[in-house]
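Take a look at the structure set out below.
Note that one protein chain of the assembly has been removed; the remaining protein chains are unaltered in position.
Order of writing sets the labels: A and B. Residues in every chain begin at 1.
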Amino acid sequence: MKQFLKRINFYELVRPVGQMLTFSVGSAVCMSVIAVVLALILDQTYIGADIMEKYRVTLFTYTMINLPQVVIDGLTIGFVYAAIALGYTMVYGVLEFINFAHSEIFAVGAFVGVEFLIALGSAGVLSGASLPMAYAYLTLAIFLGMLAAGGLAVTVERVAYRPLRGASRLVPLISAIGVSFLLQDVIRLVEGVTTGQFNRIFPTFGNFDARIIFGKLAMGASKITMGISVKSIIVIVSAVLMLVALNYLVNATRIGKAIRAVAQDRSTASLMGINVNRIISLTFLVGGLLGGAAGVLYALKFTRIDPFVGFFPGLKAFTAAVLGGIGNMTGALLGGIVLGMLETFAGSYMGVFTMGAAGSEYKDIFAFSILILVLIFRPQGLMGKHVGQKA
Amino acid sequence: MVSSYFKELFDRANQGRLAYFFVIAHIFAGTYLVYTQPRSNLAFLVLITSFLSLYFFRTSSRFKLVAGVVLALVIVPIVGVRNIFYLEVIFQIAVFAALALGLNIVVGFAGLLDLGYVAFYAVGAYLWAFFGSQQFYVLHFAPGTQPSDLPFLLPGDTFYMFILVGIIVAGVTGIILGLPVLRLRGDYLAIVTLGFGEVIRVLANNLDKPLNFTNGPQGITPIQRPTMPDMVVDWFNGIFGGVVGHDVSPANLYNLMFYLYALIMIIVIIFVTRRLNDSKIGRAWTAVREDETAAIAQGIPLVRMKLTAFAVGASFAGAMGVLLAASRTFISPESFSFMQSIGVLSMVILGGAGSIPGVILGAATVTILNLQVLQGFSLYLNELRQSDAVIPIINFAWKDLSTQLDPAKYQRLLFGLILILMMIFRPAGLIPASRRKRELDRDETK
Partner (left out) sequence: MSKSRNSVFKMMVAAGMTLALCGSVGAADKAIKIATQSPLSGDQSVVGVDIKRGAEMALEQLGKPLADMGFKVELAPFDDQANPDTGVANAKRIVSDPAILAVVGHYNSGVQIPSSEVYHTSGLVNVSPANTNPKVTTRGYLEVNRIVGRDDVQGVVGADFASAKGAKTAFVVHDKTAYGQGIAEFFKKKAEENGIKVLGFEGTEEKANFDALLSPVIAGNPDVVYFGGMAYQAAVLFKQARERGYEGMFLSDDGFDSSDAAGAGGATLTSGGGTFYSTVSGPASVYPGTAKFIADFQAKYKAAPQPFAAQGFDSMAISLKAIENAAKANKNEVPTREAVAKAVRELKDFKGITGNFTFNNIGDPEKALYFVIQVKSPDPAKWSENEVVQTLEIAPPK
């Protein structure tokens, strides 16, 4: 036992947790400061007067009171984006190729998990399940989702990307777009033929919908409760566990070393005796596992999925990966959390700050605008190396 | 072995007088079939593929020109006016061919993967939609709540001027969009352009408050068309009325008119493209596409060349957008989704990036597949399902076939398959660009 404990690299276990804490707290503080400052400025204008009339508090108070809830929401979705972003970043690090189909891998994971739970539900097992059993079923669903997604990722790599490895950069990218479209309709076809339905609902069981209330804050005539739902806690905890595991795999094991070697210089790595094809397949597998788990967690938190559920989260997760510095795992983590925060802050406050002119409709293009701005002013991302004009 | 057999057969047929004979026979067969069987898919396909045989058979270029003009300007319009669905298919082929030619400049010549091309299309369309409709007077009304008796901002005949305006505005938009991002590498550029495409679509969907510019998801209608003088209607009916069999209404003549405009646009685009391709700029584009580092080393101003390609491609899309808005008299954000961008991209990839005839073929193929073949197939399946027919050998009643297995529903599957298969098996496209062809031929003879 002692031998085993000695071989574990504790530093690599603690470091990512520390990073996540830093990023979360840091981005929360930054965003909060920006929001509060904006609120203070706008309070002096007619926007503040409008809020006073509608909600009977100043804009500043409104902002402050909603802040904790917005931060929690931002963290939850941020961790989901981070989990998906890691899939993009790992593949990019190893192959310098954007796996466009990763969004559908995410979707497949979600569907497999949800279908499994629905099947359990119709077998009557879920409604009477005790709390530990409920968690067991959820974990089982996540595992199944991970397996299906991982398997699909490896298959896609073999069938659609490997034959194109020598070609110019655009060719596998176009193929990836094709795979993404193909998979969307295949999911729809399979769902249609087997269940006849387009939307699938995550079954209600266990205590996932319960909410842990921290306190109530008075705002004008109403009270705002601050709390976090059990679902969000599950999502955050699972994401953290997976990210720690991934980080350990890549930074503290021999296979991880091989992955990093292939990412750095493929030909030299093969000279060192590394089976490059196998490592690439493994990278896709790991990315797929993460994406699949993220899918089931997304379905848990947001209840409803459909065959096109992967498109927007996938795109935003890619934005997060680029924001953090693509090819860089820490960067993907940072990018995911920051983007989740940005998006939630924008969605919650924009409508109020602009007096309804630009509301949460613009939440999505907020993420795209971030992408464009990052790529213009700092294409290497927050943590990456320079990726300008390379052939 | 089968392919070489066909090749031999084809080569034997493709000489001297025989070539002329085949082409003329094909055209006549097509015309006759469509004339006598106005609703047969096969007949229509025979007529359309006569363009192909015109291209492939070795005949004098003057003959090709004359035959092409007769086909495109006489036979097809008459056929179209008899069965307006065919006119619609042809019109959409023409519009998408023009769009694909524009995208061809960006993807095929300069090698820039643009996934948001539909944004420029939208810019052109909304430009005319705003100025050519009542939208200016609707600025202060929420979508759906406006009264219906407002005046139009500009008369319909300013449409011609607006084609020019659309070219300029879309070109400027292309430059503005391209300037910051064209320094990026290929795959990043793809994602950023995708982002731009989505941004434009969301803006079109949401710019209805505080001022109602685009009328949100309900779209803008009615949009004016240029006036058609009664003289033209009477003249057309006088000459072609007998052949067509009935009087052609002004509405159908409008469709014909826009089809002709689309053809003119295609010719202009082809002309500009070929001139550009044969110039210094075209050679710079080839250099940029093949190897950017070497191009920089040669002293080619990389960003400026890329920007030119981007702007030229964008301006064509803008012009087609104006045309679309006027011909439909209605536009909505749903016409400018990501699916459309991918659709145009798959046309370019299928036909052959960088090859003008290839791209037109790609546009025709995808449009016909989407509008005619898939729908026809699924309609046919539907009829089988409603009958008592049975698949012979396995004795499976058609009635039991799941209604989910409906080919028309799986458009994305089709696009995805086209992209994947073309990339794996034939990345140069169906009709490769002449440069690629030289490379392919060289590889063959090795």
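Quick notes on this structure:
In this section, a contact is a pair of C-beta atoms (placed from the backbone, for glycine too) under 8 Å apart; a residue touches a chain by one contact, two chains touch by 3 or more.
Remember, it's a predicted structure, so these values are computed and weren't measured experimentally.
Interface note for the absent chain: among B:Leu71, B:Leu87 or B:Val123, the touching residue is B:Leu87. Only one residue in the set A:Leu40, A:Val125 or A:Ile201 touches the chain that does not appear here, and it is A:Ile201. The chain omitted from view is touched by exactly one of A:Glu104, A:Glu157 or A:Glu343, namely A:Glu343. Screening B:Ile24, B:Leu45, B:Leu139 or B:Leu153 against the full complex identifies B:Leu45 as the residue touching the chain left out. Residues of subunit A in touch with the missing chain: 54-55, 62, 65-66, 69-70, 73, 76-77, 185, 188, 195-199, 201, 204, 209, 211, 219, 221-222, 224-225, 227, 229, 298, 302-306, 308-309, 343-349, 351-352, 356, 359-361, 363-364. Of the residues in subunit B, those that touch the hidden partner chain are 3, 6-7, 10-11, 37-43, 45-46, 49, 52, 56, 83-85, 87-89, 92, 142-145, 148, 202, 205-206, 209, 216-219, 221, 249, 251-252, 328-332, 334-335, 339, 361, 370-371, 373, 375-380, 382-383, 386, 403, 406, 408-412, 426, 430-432, 437, 440-441, 444.
Heads up, the rule we're going with is that only the chains that are shown with their structure count from here on.
The residues of subunit A lying in touch with subunit B in their complex are 97-98, 160, 163-164, 167, 169-175, 177-186, 188-189, 192-193, 196, 315, 318-319, 322, 356-358, 361-362, 364-365, 368-369, 371-372, 375-376, 379, 387-391. The touching residues of subunit B, when paired with subunit A in their complex, are 111, 113, 115, 180-181, 183-188, 190-192, 194-196, 198-199, 202-203, 205-206, 209-210, 291-293, 296, 302, 342, 345, 349, 402, 404-405, 410-413, 415-420, 423-424, 427.
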